[in-house]
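Worksheet: the structure to be examined is printed underneath.
Here the complex is missing a single protein chain, while all its other protein chains stay put.
Here the chain labels run A and B in written order, and each chain numbers its own residues starting at 1.
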Amino acid sequence: MSELGTVTFGLLLIAAAVGGAAVLTWFERRLLGIWQDRYGPDRLGPLGIGQVVADMLKLLTKDDWVPPFSDRFVFVFAPTAIVVAMLLGFAVVPFAPQLYVLDINIGLLFFLGMTSLAVYSVLLGGLASNNKYALLGGLRSAAQMVSYEVFMGLSLMGVVMLTGSFSLRAIVEAQRDLWYCVPQVLGLFTFLIAGIAESHRLPFDLPEAEHELTAGFHTEYGGMKFAMFMLGEYLGLILISCMITTLFFGGWLGPWLPPLLWFCLKTFALICFFVLLRGAIPRPRYDQLMTLGWKYMLPLTLLNLVLTGALALLLEGQRHV
Amino acid sequence: MLHAQVTGTSEAVDDLFARFGAAALARQATADDTPTLWVAPEQLLEVLAHLKPRFPMLLDLFGIDERHRQHKPTAAGDFTVVYHLLNLAHPDEIRVKVAVADGGSGVPSAAGIWPNANWYERETWDMFGIEFSGHPNLRRILLPPTWEGHPLRKEHPARATEMPPFSLDDDKQAMEQEALRFVPEQWGMARATDDAQFMFLNLGPNHPSVHGVFRIALQLDGEVIVDAVPDIGYHHRGAEKMAERQSWHSFIPYTDRIDYLAGVMNNHAYVLAVEKLAGIEVPERARVIRIMLAELFRICSHLVFYGTFAQDVGQMSPVFYMFADRERLFGIIEAITGGRMHPAWFRIGGVAQDLPRGWQRLVREFIDFLPARLDHYQAMAMDNSILKQRTVGIGSYSVAEALEWGITGPALRAAGMDFDLRRDRPYGGYEQFEFEVPVGHRGDAYDRAAVRVEEIRQSLRIVRQCLDNMPEGPYKSEHHLTTPPPKERTLQDIETLIHHFLHVSWGPVIPAGEASFPIEATKGINNYHLVSDGGTTSYRTRIRTPSFPALQQIPLISRGLMIADLIAIIASIDFVMADVDR
Partner (left out) sequence: MLETLFYGAALIALTATAAALTRANAAHALIYLIVSLLAVAVLFFLLGAPFAAALEIVIYAGAIMVLFVFVIMMLNVGESGRAQEREWLRARHWIVPGILAAALLLELLLALRHNPVATSAMEVDPKRVGLALFGPYVLAVEIASLLLLAALVGAYHLGRHFIVRREDQR
């Protein structure tokens, strides 16, 4: 792609991601509604999709209040971090063979870096609010994110080993014969769990945990700043789905249909899965979450790493013979 | 009353007379035949301690202002403190009363004998100003600390119009705000130890998981609860005071709103007590209709519990399914009573109307439909491993602890106590029904939920028996105190017309006396203690609710756990703040 083309695509991508996240707020409520024997927002426009516009208008016109007891600078800065980090994360996603913003040989690491920066939003939001519930939410998120990041990165190293590159395009290309969801089933499983934890959605929404911490880290937030948190969360959801598609389900690969459509279909299916997961599972306790992370998930990823390493060496050996 | 019970009680009374001598004790006859004994304040604790092995539970403790009472018992003084004790192993009860002079030295505190006396005594002090010497923390409990006067005293105004207009200026607001400040030292809590600084978290009164307006002040070390102080009273409406201004009949709608999830179950407790006081026998059909409605409301209440329980441990979906089922149930209740959550449909001596035509089909459809849904919920919620992790072994107590703290109903059965008033001391016609009493064994949050889930099925069984065996006959009693009185004969003779006129305008005049009637409500034992002075209104109405002692026990079972566990415990208690604060 030309320079100009890349820039145009980048801007389009931002618009699509933000728009997608906005529609997702409506889609999630509708889907959960159907699942829970109720309607969800169905009043405005066809199927209620006008709700997205109504919600946006409401959030935009709300009083932009900063609590007088908060740390104003950090309080305002915090919600922007997650949106910026998540949008940057989209830069490395290859949507189709020629459709991407960046193809760098550390694409995967770039993605990991951006998700780890998104943590600050939650953390600083909780700290700046000067509210005990927000503080507890922030503390929880710090512990949760740091723990889950460890094996989030490790769970992907199997994929990297099999491909021999951090480039996401190379990873997709390497799945021509077999999607990595088969040889890397352990990696997929652990990455899925880490992904939910990173986007702090139910069942791993402990930083927010409405029933325990009222609204956790964003207790004091309202209006547009709250909308930024929500936007970040939904962007995170889409990004994680994109990544799982890319890393484990062959990205744009697929017969008959155009590559971009394949990519979108796969991502959409994963998003639905995440939404339904939210409707199904209760929330573990904070220490149980930590136990799950360190005592089960981490060993599992390490096991995956060793197995994949052995497999890779075996294949290498056969090739030489 | 059952024969066995009368002999059992007389045994207890004989034993007391043998121990303390006839001079120290005075009997009082009551309409409900519960042995009622007066003792002197000096001997009170000794008598109570003597009774405790036989009556392990302090069911209720409350005051009566006797100063305006015409038909006063001979032993009564200005005020009376009543101790209502219960024996569950051999269903049996006894009331101990002690007279208190206005402005006198009060009575010794029983908090050392039954820990749950603590809150009851605070409430009695709050309402009457009766001092309990030796009480660890005698302060207001239902009313704000800035309240002036003791509202259940007869001289305290009952209506806002009897008081100067209320206004809240800035100074007063600041003062009220300041009074709400949590000062840990007042509760014997340290702000820090040598190596840790505690965080004090104000959970409530507005918090998504406290089910109403309930506040717990938490002392936290990280997320671990070091201590907790439940604070109630935010939902206090003064129902007991209102009862003194409403006619016997017009108080019924107020009872619906005590445990607002249990609808006519509250009516049931109240009308049974009034009928006991008035000596009304209720026709068979009315009894079965009442039981059917009460059990339908038990299902309603338990469905709300079930859904919110799952919701509070973070499961999003079940509550929607259960509310949908409850909505179907409300459809039936609406068809029968015309109301939904608060039908106020029971009447003194019967029910408001006969069942509508076609009720059988509605009820049958529902009881055929629900069991499959319950199986589905079992798989979805109760069998879920995360839910189990969150609730098994959390907030558990033993039977002995539960008895000490006055825990009744499903919460008591969850600990392993096989006791249900409906089976063990049947009332209102329950003796004719076949059902089982589910019992847990761990007494933890999970068992409390599991017991209730099984109770839904047992209630369905009872409703089915009501459906199959609904007797024919009148839906209200022929007794002259039945309210509203039968209309048919009023146009034929003047005597009946006069009676009808008076009963409808003044309301019935219930003969002087005292009676109480404990029933197995949705959340535990609900007991209305009524004192009639031979008038058209109650002289004193005491409402004992199961939610009140359950909240008092929260600190005991939540220390050392985490905030998330506390939420699971609160969810598993199944309380209604309106039921706690009245």
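Rule of thumb we're sticking to: a contact is a pair of C-beta atoms (placed from the backbone, for glycine too) under 8 Å apart; a residue touches a chain by one contact, two chains touch by 3 or more.
Just so it is clear, the structure is predicted and the values come from calculations on it, not from any experiment.
Of A:Ile106, A:Cys181, A:Met224 or A:Ala312, it is A:Ile106 that touches the chain left out of the display.
Among A:Leu139, A:Ile193, A:Leu213 or A:Met230, only A:Leu139 touches the chain left out of the display. Considering the whole complex, the residue from B:Val224, B:Leu362 or B:Leu556 that touches the absent chain is B:Val224.
Within the whole complex, the absent chain has one touching residue among A:Ala21, A:Leu123 or A:Val172, and that is A:Leu123.
Interface note for the absent chain: among A:Phe90, A:Tyr133, A:Phe151 or A:Phe166, the touching residue is A:Phe166. In the full complex, subunit A touches the hidden chain at residues 71, 73-74, 77, 104-106, 109-110, 112-114, 116-117, 119-120, 123-124, 126-128, 135, 138-139, 142-143, 145-146, 149, 153, 166.
Methods note: only the chains that are shown with their structure count from here on.
Measuring from the averaged C-alpha position of subunit A to that of subunit B gives a distance of 49 Å. In the complex of the two chains, the subunit A residues touching subunit B come out as 32, 35-38, 132-133, 136, 202-203, 205, 209-214, 278-288.
Residues 199, 201-202, 207-209, 223, 310-317, 320-321, 324, 384, 386-387, 389-390, 562-565, 567 of subunit B are the ones that touch subunit A when the two sit in their complex.
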